[in-house]
Every structure is written in C-alpha cells, then in structure tokens.
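A single protein chain has been omitted from the complex, and every remaining protein chain is retained in its original position.
Labels run A and B following the written order; every chain starts at residue 1.
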Amino acid sequence: MIRLEKRPQPSQTWSMATPLVAVVATMIFGGALFGVLGTNPLAAIRTIFFDPLFGEFAFYYRPQLLVKGAPLVLIAIGLSLGFKAGIWNIGAEGQYIIGALVGAGIGLAFYPLEAWYIFPLMILGGAFGGFVWAAIPALLKVRFGTNEILVSLMLVYVAEQFLASMSLGLMKNPEGFGFPGSRNLQEYASAHNTELIAGSGMHLGVVFAFIAVIFAYVLLNRHMLGFQIRLTGEAPRAARFAGVKPARLILFCLGTSGALAGLAGLFEVSGPAGQINIDFNVGYGFTAIIVAFLGRLHPVGILLAGGLMALTYIGGEIAQGQLGLPAAAIQVFQGMLLFFLLALDLLTNFRLRLAKGEVA
Amino acid sequence: MNETLLKIEGLTKAYPGVVANDSVSFDIDVGEVHALLGENGAGKSTLVKMIYGLVKPDSGRMVLRGQPFAPAEPRAARADGIAMVFQHFSLFDALNVAENIALGMEDPPRMRDLARRIREVSETYGLPLDPFRTVGDLSAGERQRVEIIRCLLQDPKLLIMDEPTSVLTPQEVGILFQTLEKLRSEGTSILYISHKLEEIRRLCDTATILRLGRNVGTCLPAETTARDMAEMMVGSTLQTPERAGRDFGDVALDLSGLSVPSPSAFGTSLKNVHLTVRRGEILGIGGVAGNGQDELLGVLSGEIPTAADAVKLGGQPIGRLGPTARRRLGLLAAPEERLGHAAASDMSLTENALLTGAVREKLVANGFLRWGAAQGFAERVISAFDVRTPGPANAARSLSGGNLQKFVIGREVLQAPEVLVVNQPTWGVDAAAAAAIRQALLDLAAKGTAVVCISQDLDELMEISDSFAALNEGRLSAPKDTSGLTVDEIGLMMGGAHGMEVAHV
Partner (left out) sequence: MDLSAINPVLLIASLMVAATPLLLAAIGELVAEKAGVLNLGVEGMMIVGAISGFAISVETGSPLLGFCAAAVGGAVLSLLFVILTQYALANQVASGLALTLFGLGISSLMGQSYVGLKPPSTGEIHIPLLSDIPVIGPILFQHDPILYFGIALVAIVWALLKYSRVGLILRAVGENHDAAHALGYKVVRVRTLAILFGGACAGLGGAYISLIRVPQWTEGMTAGVGWIALALVVFASWKPWRALIGAYLFGGITVLQLNLQAAGVAIPVEYLAMSPYIITILVLVILSADKSSAPASLGRIFHASN
C-alpha cells in the first residue's frame, strides 16, 4: 500500500520537476497511443518535437513557433492570474473571438482609408472587446454570485454564433463572390499586423506576449495586487481578513484575462489569419488552459509551456502530413499532458511512502 | 464492582517527527468514570482514536472484557460497545437530528421508529431534542446532545467524551454531569478527556495523566489537589501571569446598537450589541461557541461591514471601513482559526507578516512590496515571541499550533495597536505558549491598548480581564467588573441552561 504523507512545506524541487516529468510521461504514453494507431512511436515523437526545430524545413517552422506560441502565451498569462486566485475563466475562446471581431470591425469600418492611427485603434478595440466579454461573467459573479465557469463558457458558444453571423452578414466581403468571410486585412496596409522582421514570424502580438510575461512576473512577485491574488487563491478567508476586496479582484482578473485574450484574437485576425471567417477560432482559448497549468501558473513557466504547446501544434501538423497521424491524436496528446501534470502535482505537497505491512 | 472493562497495554503510535503515544498503559473498570488528563498535544486524542478504531497503533494491545480488542474501524469498535462524543462534533449541518443519529448507527430502525426512540432516550436522560430539526440550526449544547443521544441509543459499554464541557455553560455542565452519573449508576464506563481539573475532581473516579505521549501517573482526583494534578500534567510549576493594578483612559472602542445578519447559512446574527472598552482595559467576552463570536470578530476586524455609527474607534465612526482602513487607524484583530483565516497555510511567515502588517509597518510603497522590510518584521515577531521555526521563509503550516498562535498574536501586538481584538487566543495551545500569550495581552493593556478578548475558556478570562460580558445567541450581556463575579452569575450571563432540564432520575 502506498500512503500519502503531507509535506511540512511545498517542495520547490518537485514544483519545478513535475512539468518535465509530465512531458516525459506524455511522450511515453502518447508514443504508445501513436503506436496503437499504426504510426512508429519514435518517428512520431521525433517529428513532433524535433523536426520543427532542427529538421530539414526548420527555417519554415521556427517562425511558426512564435506565431502559434504568442496567442497561447498571451491568453494563458491572463488566465493564470485568475486561476491563481481561484477565479476560473474558461471562456477565453469567446473573448478571443470577440476581441478579433471588434478589432477587425474597426479596421473594416475605416476601409479603404489609410492612416497611422487605424491599427492602434484596432488594438484598443481588440482588448476592449475581450474585456467586455469577460466582464459579463465578472459582473454577474460580483452582483449575483453566478458561477463564472459556466457563464464564461456559455459565452463561448454565443461568441461563435456571433462570429458566424458576422462572417456571413455584416462583415462579409462585398467583393468576395458570395463566399463567407470578411476582406483580407493582410491586403489592407493600415490594418495589417505585419511581421516586424520579415520571415521571423515576429509580429506585434509576439512582442505583447513577452510584455505580458514581464508584467505578470512583476505583478505577482513585487506588487501588492499580485500578493492579494495569490493570497485569495491560497486562503480566501485570510484574504478578506487582510483587506482584499473580492469584487475588485474578480473584475481585475477576469477583465485582464479577457483583454489579453481579445488582444490575441486581434493580432491573429489582422496578421496570420487575415480575415474574419466562420472557422477563425481554432481552440487557442482552450489550449491556453493547458499552457497555464503546464507553466505552473508562473509567467516564465507559461512562456516555456506556450513554446512547447506551439511545438506540438506544428509538429502535429507535420506528423499529419508525413505520417498520416490524425489531427485528433495531437489533441489527445495535449489532454494527456494536462492529466499527467495534475496527477503528478501531488508530489509537490505530499510524499509517497510505502506503508509497512500490517501485523497479521 | 471492580471488574476491568478495557485494559490498555503499551500502546504506541508515532507520526513523522513526533511520538504521539509512547507505550501507554492503564485500565478502565466497569462503571467507572475515568479521566484522561493532559495538555494539548499530550496525545489524548490519538489514544482515544486508537480505542475507537480511527487510528491503528504501531504496537501494544488492548483487551476488552478479557478478549483481545483491535478495532479495524469505528464500526468494529461500535459493535463492541464503544461509543464516542467528539470534541469537534462530527455532525452534518444540512441533515436533521434523526438522520444524523441514523448515520452513527449500524443498523438504524425506520425513521419513524428512530424518532420515537430518540424522544424516549432524550426524556430519560433530560436531553430534550426534536428529531426532525435541522442540525445546523441547533445551539452548541443541543448539538452535543445529538452526539450523546446517538451514543446512548447504541447502549454503549464505554462512552468516550472528548472535552465535552468546552461548549457548555456552567449550568449545562451541571446537567451533563447528572446525565453521566446516571449512566455510571447503570454500569456504563466513561472515559472522560479534559484539561479542566476542577471538573475532573468533581466527576471522575480515577485519572490517568498524559504528558508528551507518556503515562506520567494515575491518581484519585477526589484525593488530589488541582495544583498537584496540574503539575503532573505540565511537568513543572505553573506560572500565572502577573497583573498590575491598572488605570483606564478614554473610551477607545464603542459599539452601540449593532445588529448584523450572519454571512454564513448556519451562523448566528448579532442582535443589538452594545459595548465600550477604555484604553488600558481588557474586556473578556465569554460564551459557548457558536453564539456569535466569529461574527463579532468579523464586525470588529472590518470583514463584515455595518452601519457607520455602530462601530466607533476613538469617537470616529468606522462601521463602513474595511480591514485595511481600520488597521491604519489602529484597530487590529486576531481571529480564532489560525490556518486559513489568520494565516495562509502554504505561504511563508514573511508573506504572512505582510498579510496584516502591510499598512502599519510600511511594508508597501506605492503598491510595490518591500520584501526586505517584510522579512525584517517577520523576524522581529519570531524573536520577540520566541516562535520556534528555522526562519521566516518557512510555511505557516510547518509550525505547531502554539508557535503559529504566538506568531499570529505577536504580529498584531508588535504593530502597537490602539485596540486589539482576539478570538480564542490560546485555543489548542500548550500551557507555556498560552501563558506567554496571556502575558503579552496584559503587557499590551498596561501600555494603554484597549483589548477585547473573546474566549470560551472562562478561567482564562477571569485571569486576565478587567470586565466580563457574555455572548448568548448573538446578544451581548451588559459588561460587569470581573472582581467578585461568581460562577453562577457568569453562567446566567452565558444563557443559563439553554432550556435543558435535569434528568428525571
């Protein structure tokens, strides 16, 4: 029998080690899964984790790492603030969509005017859209005590319908021959989120992601508000005793994560994606939840986790093309990672002991 | 009758870092009230948990009526006639009395029959109880009755009672003792756990004294002085806090006509509470647990907002201010629950120092934390209050109860408050730490701080407070001077017998 014994203090070592162990465990079990699906496990793992970075076409995939990683990190940083305080924003996907819609809407409204202020306005609009969408569950929670998990999630479905409505209606490209989807913002210079260095994948969203990481780090480690966030998550009652105002904290955490998700959506629609369309969202808002946990809700950890998760996206696409690995396999792989992480987290706070056999 | 019911031989149980019971042996006779006496942390709880099958001993054995006895689980212990009334009641607030009792029985009868039997037993033993009331709405004394009746319905041979009087008024204690004496006369043995010496002298036939997990002696309480028993229990001569005669200053804290609903579903609302505390005065607030103590602390700390005028600090209305603003003005508080309320268990002592010290100790500048200053403050608390810990980087949960309590109280005392409110300052704390905490409160008052000490330990309140009031169902009695107050008067202030009646023996 294995017995659990609570550690007097959370273990620093295990806190750092669990994500790594979880990744290794996922590679083993994921590899086994790929094997069952008829793919050579070693080849699959190599294709997913190695080829995008060091393979023959790495020059093409490396920039993709930034393109895919930036929205994940941006969203996950926001989510981690709330998760730390026990405020669960599950609807980042919706906030991402609304941010993109508002931002793109502003850009499209100015078409075909070319002016320097259009893109900054779109950025503000994107953040604002995401903020408003996240403020709905926040206000309902503060005012009525409504569960923010369910409300934020329901709003994802609402946002998806909005997206469909917009790409088929209001924002549809009048010169698009009746196809759904808006004008392509990549062809509208004032609204285009261009690469800052050509061919690097480095666009403004990547810069914002790095800024968000630094901002979150300073907030959590040096600022009173960050301390209050951590305290609320650790001991809500002690937080109220310390003078934390729960309502303000809820609004801040949900609002910030919404704004960051909205920004991610805006940078995506005005850059890599280019247009508003029915299938614009690809699940970054949900994958970011995994990123946040994999990064142990720590800003630097999230940065690394975001990179890793972007890698599995890109590697997964390659494996799909080269090895015929189904797209869903990567999704399973990511889910598995979260499982192992949560299960192994136990070791941070508990020691496993082999209990002595009972005296017969 | 001198037949042995339960023989305990060399029971040992060790937890990582501590030996809770070290080869403990004693006998309980049939029809005997046997006291198990010891300080907090002496190993009493572990010992009874072994008897009740909740914990398995590492070594040693028990013999029940000549048969080897090793209950694998409480169910087995109950089947052998062992019943237990817990200190922290294992009751379910949302369920009714009969359902709660059914859960504690192996083979409960149908609800209707059970309700009838509950009524019967409760009448026989003078413990009136409605089987269909929701337990969450009951008073502490009534909740204890649920536990006792649950045990009595199983016709136990040995009834274990863990600190049963800590939730009762003196009058209720009297009634409980009559019930217990009736049980004894019927041949039931009782293992009575307490650290209250006078009670044990009044009730118990034999006493086994535990210190640091060892049996340090057995005595006949009726023939032993309380002082001797105390010294066996503590292992050294007791120090009583020094108390100098004091002059009081102006009114520092003033509550008038304060009424607030409780924020929690089964809490107690405060009703028209009035009190004043002067500078240098210690006001003791007694009362059975669950009569509004937590709510009173919340109202004073600022966690529960009230009408502005209801709470005044130095004449200034502060009812609407939150905890931070009140700290800035000098009103500090230390809640009862150490882990999770007064301190965050997984956070370091430095972070916990920051928890309440941010404003007055200037640990924050422009919203940014001054970690160095916070650590310095934590270190000062640790050294001034002799908190045993390797250092301020350790998590709060790594400290023992007594050490953490010293940290929590010390954190507030060192901030030189105008008014300090403490709830159960020495609950679950060893005698040495308790004495140190009481002395700190007395010293603080001597320097002119107004202190409100909410406690269920009447001895403690009599020892340190200048005036005394009691909370009863959310109402506060008018404060009285402590000197010359009799136990009967105190009991009546606490609400008398709360509708209990004497057993129809």
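Heads up, the rule we're going with is that contacts are C-beta pairs under 8 Å (C-beta built on N, C-alpha and C of every residue); 3 or more make two chains touch, one makes a residue touch a chain.
It should be emphasised that the depicted structure is a prediction, and the values quoted were computed from it without experimental measurement.
Peer 1: Of A:Val23, A:Ile97 or A:Leu153, which one is in contact with the hidden chain?
Peer 2: Among A:Val23, A:Ile97 or A:Leu153, only A:Leu153 touches the chain that is not shown.
Peer 1: Of the listed residues B:Phe92, B:Phe132 or B:Phe368, which contacts the missing chain in the full complex?
Peer 2: B:Phe92
Peer 1: If I consider the whole complex, including the chain that's not displayed, which of B:Val19, B:Val55 or B:Ala432 touches that chain?
Peer 2: Looking across B:Val19, B:Val55 or B:Ala432, the contact with the absent chain belongs to B:Val55.
Peer 1: Which parts of subunit B face the unshown chain closely enough to count as touching?
Peer 2: Residues 15, 46, 49, 53-55, 73-75, 78, 86, 89-95, 99, 102-104, 108, 265 of subunit B touch the chain that is not shown.
Peer 1: Spell out, residue by residue, where the missing chain touches subunit A.
Peer 2: Residues in contact with the chain left out: 4, 6, 37, 83, 88, 90, 140, 144-147, 149-151, 153-155, 157-158, 161-162, 164-165, 168-169, 286, 289-290, 293, 326-336, 338-339, 342-346, 349-350.
One rule holds for everything that comes next: only the chains that are shown with their structure count from here on.
Peer 1: With chain centres taken as the means of their Cα atoms, state the distance from subunit A to subunit B in Å.
Peer 2: Roughly 47 Å separates the two chain centres.
Peer 1: Quick check on the complex: what are the subunit B residues that touch subunit A?
Peer 2: Result: residues 16, 56, 301-303, 322-325, 327, 333, 335, 337, 339-347, 351, 354-356, 358, 364, 367-369, 394-395, 397-398 of subunit B touch subunit A.
Peer 1: Using the touch definition up top, name the residues of subunit A that touch subunit B in the complex.
Peer 2: Spelled out, the residues of subunit A in touch with subunit B are 5, 8-10, 222-225, 227, 230-231, 234-235, 237-238, 240-243, 245, 358.
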